[in-house]
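The complex appears here without one of its protein chains, the remainder shown in place.
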Amino acid sequence: MADASAAPAASSGRLAVRKTYKLYINGSFPRSESGRSYQVLSAAGQFLANVAWASRKDVRDAVVAARKAVAAWAGSTAYLRGQVLYRAAEMLEGRREQLAESVALAEGISAGEALDAVGASVDRLVWYAGWSDKIAQVAGSANPVAGPYFNFSVPEPVGVVGALAPQTSSLLGLVSVLAPVIVSGNALVVVASELRPLPAMELAEVLATSDLPPGVVNILTGRVAELAPVLAAHRDVDALDLAGAPDGLDASLEEAAAGNVKRALRRQRPEPDWYAEPGTGRMLFFTETKTVWHPMGL
Amino acid sequence: MAFERFAYAPAPEQRAIVSIRPSYGLFIGGSWADPVDGGHFRTLSPSSEEVLAEVAEAGPKDVDRAVRAARRAYEEVWGQMPGKERAKYLFRVARMLQERSRELAVLESLDNGKPIRESRDVDVPLAAAHFFYYAGWADKLAYAGFGRCPKPLGVAGQVIPWNFPLLMAAWKLAPALAAGNTCVLKPAETTPLSALLLAEIFQQADLPPGVVNVVTGAGETGAALVAHPGVDKVAFTGSTEVGKQIQRAVAGTGKHLTLELGGKGANVVFDDAPLSQAVEGIVNGIFFNQGHVCCAGSRLLAQENIADGLVEALKRRLSTLRMGDPLDKNTDIGAINSPQQLAKIRELAASGEAEGAERWSAACEIPERGYWFPPTVFTHVAPAQRIAREEIFGPVLSVITFRTPEEALEKANNTTYGLSAGVWTEKGSRTLYMASRMKAGVVWANTFNRFDPASPFGGYRESGFGREGGRHGLAAYLQDGLGG
Partner (left out) sequence: MAVSEVAQEALAQERQPGAVGRAPAAPGTLAELARSEASLRRLLHGLPGVDQVGAEARAASLATRSIKTTAKLWAIDTAISMVDLTTLEGADTAGKVLSLCAKARRPDPADPSVPPVAAVCVYPDLVGVAKQALRGSPVKAASVATAFPSGRASLAVKLADVAEAVAAGAEEVDMVIDRGAFLAGHYGRVLEEVQAVREACGEASLKVILETGELATYDNVRRASWLAMIGGADFIKTSTGKVAPAATLPVALVMLEAARDFADATGRQVGVKVAGGVRTAKDAIRYLVVVNEVAGDEWLDASHFRIGASALLNDLLMQRAKQHSGAYAGPQDYSVE
């Protein structure tokens, strides 16, 4: 699919049906309500596709979808969420070659490197799938208070998270931002890499076939500098992941986040090695700790 | 109740227990110094309006000196010190807080206006307990779940409020120091004295100079501290409005931030609640500390079928509350902390009446001098009214009714805040259901306003982020490996 500008394959002699790249909102693939699109080129400069150019209204719709989905997703069992993430790994594995082609074109890396990236993405999903029913055991506690009370702390998902996917690592980076957010029960609106959005939309198709409830993940493509401020200022977004924030925008995004005291995860400098084991920091960042007291008596 | 027969005679705590200096300097680098580019201001006793002492106001240069002192101490001493040695300093401080508890309690009641019974039985013991708890973590950070070798952040700039001056200082300093950071503390302008006595205690404990610095002052001093480039970590407890200002101020600077802000806690009472204890919990929830509590249960959500009886029982209970001299051991309700706060409470209470709610106040004798507001209950409150939505930070309770548990949840969560919530019911499954659904960092079930150093405390949404207390409380003062 990626090689749209090449001549029809000599062997089949048929014209390829090009994919239309739309947004992924609420489990389906709508066009941008603005009707706009922008051209995406490969790392080598070849035209790849016209991709939907999301507007602020699309952000609004995506947040609405995420908010609608989060209560049920957060209320689902950890077991179920683990199952869903694992299914996504299965689906991604099944489309390994296709995704690798897309990543290679987007990032200008070799086929072998691209396959590694996809493999690591699958493994990343598997890793997080195994976390869903363990977060509470690692981050929760029964607290020994000095009185006749039973007191426990549990991690809860923060709610709706707005994220800016890493700009260069078009698949592995995205998966590394997406999975830790949703594994604990959050819903996500993520803006894909601006120049390398196609693997993100392939991933959207993977997610759409993974029993992920509609609205839990929403992926938007477009100009990050245009969409990020909308997410950052949106009062129904609870937290932000600024991993893919454009240079010079961090301060204003963090400032906008203060409007409703969002938890904002800053872009790490230098960019992390997405291949490395992530640790629990990112996952726990998007949880809140709730502590409950109850007397113990007759 | 008339209390005609058994009138309690005055039972004053002795003020002479504590000696207050006429004038205080800034505590920087282990010693006291006059401000270089700040002035002085006075701190009053809000129950009598008398001047207690003159206190230094730290100007920008003073803040700079303090941050530098903290940086030096971090790089040369504290940051190098093994955890188990840091622990011993903190244990010493905890012990000294216990030893000097009576002094600290009297001082706190004088400067803040809260009853001596509360500062003696709650504030000071909890402050000591906080130091004790975190002392134990100092050499066990590897087990805390933040990596095998978690590193501190450096210099922490900490701005605390006036409602629990000593306790808030303990909540900030203890975990920061245990994790290996050094601190610059900015107490609230109306309540600096217990922090200054705490500084004396640090001196007595031989805490290395510069590990803790106290820069007294008002909003400008706090802003200077937050903005100082030498501060790695900002921790703030106070109003949501100022919290947002601080979050904006550190945007793009890379400074770590935790915020503990306001609240409008819902206290939900079901028809099968243990009613007498629920009444106690309601009273405790909003009238303890004169309602100057971020996690106050300032909204009573009463199940409609028992609401009238509950309010009657509540009013009867409120009529036994004693408002007066904070140093009298029988005082239940002390003074409002400042004329500004009193004005704010009055304004919001007036809005309650103007918007149609019914107002009732306990018949308390109001002393001539000082700032006072009797416990007040509003009934027939609609969720849209200001007294139902805005934080009053005073002894004012708004009563709202509900019919079903789902309605209670909806109303309880219908706020941009999310600090605390209460639920009263004898039905175990309902207790746990409500607790799991209430969007609040602390849920008190069949109790209220309980605190413990082992118990993480903090808010959801606009009540802030980060937790204080427990293992979770260390997260604010250690590097998280995320740069965030």
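Going in written order, the chains are labelled A and B, and every chain counts its residues from 1.
The definition used in the following text is that a contact is a pair of C-beta atoms (placed from the backbone, for glycine too) under 8 Å apart; a residue touches a chain by one contact, two chains touch by 3 or more.
Keep in mind that what you see is a predicted model, and the values were worked out from it rather than measured.
The chain not shown here is touched by just one of B:11, B:51, B:343 or B:366, and that residue is B:11. Shown as candidates are B:281, B:297, B:326 or B:375; the residue that touches the absent chain is B:281. Residues of chain A in touch with the missing chain: 147-149, 295-298. Counting over the whole complex, chain B has residues 1-11, 117, 121, 271-277, 280-281, 306, 309-310, 312-313, 320, 329-330, 426, 446-447 touching the chain that is not drawn.
As a working rule, only the chains that are shown with their structure count from here on.
By the touch criterion stated above, chain A contacts chain B in their complex at residues 138-139, 141, 143-147, 149, 151, 153, 158, 238, 250-255, 257-261, 263-269, 279-282, 285, 288-295. Residues 129, 145, 147, 240, 243-245, 247-248, 250-254, 259, 261, 416, 431, 435, 440-447, 450, 452, 454-458, 460-465, 467, 470-472, 480-484 of chain B are the ones touching chain A in the complex.
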